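Of the protein chains in this complex, all but one are displayed in their positions.
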Amino acid sequence: MKLIIAVIQDKDSNRLTDALGQGNFKTTKLATTGGFLKEGNTTLMIGCEDQYVDDALDIIRDNCSKREQMVAPISPMGGNADSYIPKPVKVEVGGATVFILPIESFVQF
Amino acid sequence: MKLIIAVIQDKDSNRLTDALGQGNFKTTKLATTGGFLKEGNTTLMIGCEDQYVDDALDIIRDNCSKREQMVAPISPMGGNADSYIPKPVKVEVGGATVFILPIESFVQF
Partner (left out) sequence: MKLIIAVIQDKDSNRLTDALGQGNFKTTKLATTGGFLKEGNTTLMIGCEDQYVDDALDIIRDNCSKREQMVAPISPMGGNADSYIPKPVKVEVGGATVFILPIESFVQF
């Protein structure tokens, strides 16, 4: 049995949890950084049998890979807001750091 | 030596930490979800010798098992508050997800 620890971006968290659930993986979600005040990380722990580790990693890759996204920049403070036309910028979002650990046992009470 | 990672409900956290301390287990408490703004999980990490793992699991089971609790519902907004008699409802609280991992060493500075 293995424990998969995946540190992902908050914004990918619900999609990944749903996808893992559809694949019959049980996930335990740890606290995220800063709640609604600040974008942060979510840590998921997934206990699974050895033969399903690759499937879980596939699901993580499909839902959390680094990718580029167009984002509307914050309009500058002060300045002439009327004449300011926000130009979307490319930012990199997503990404996952994943550790696979051997596990002795897994219990639920 | 083993590392026990226990994800439990916030509300069981202090009771469990106290009980583990009385059993001479050293616990390290990770962040909980959302602070006072939202009920969340607490993750405890417990490093212990192999022969004490069962004792630790007993303490976790005794303090965190799933159980039913009667809770007074929130009174509905608007409506006639005077004539509203809140009827307690049963909810399931508690529960623990526990991973037991082999560990190479444990250090404190």
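Observations on the structure shown:
When the chains are written out, they are named A and B in that same order, and each has its own residue count from 1.
Here, contacts are C-beta pairs under 8 Å (C-beta built on N, C-alpha and C of every residue); 3 or more make two chains touch, one makes a residue touch a chain.
As the structure is a prediction and not an experimental result, all values here were calculated from the model.
Residue-level contact of chain B with the missing chain is found at 3, 28-32, 35, 45, 47, 101-109.
In the full complex, chain A contacts the hidden chain through residues 2, 5, 7, 30-35, 37-38, 40-41, 43, 57, 60-61, 64-66, 94-102.
Heads up, the rule we're going with is that only the chains that are shown with their structure count from here on.
Averaged C-alpha coordinates give centres for chain A and chain B that are 24 Å from one another.
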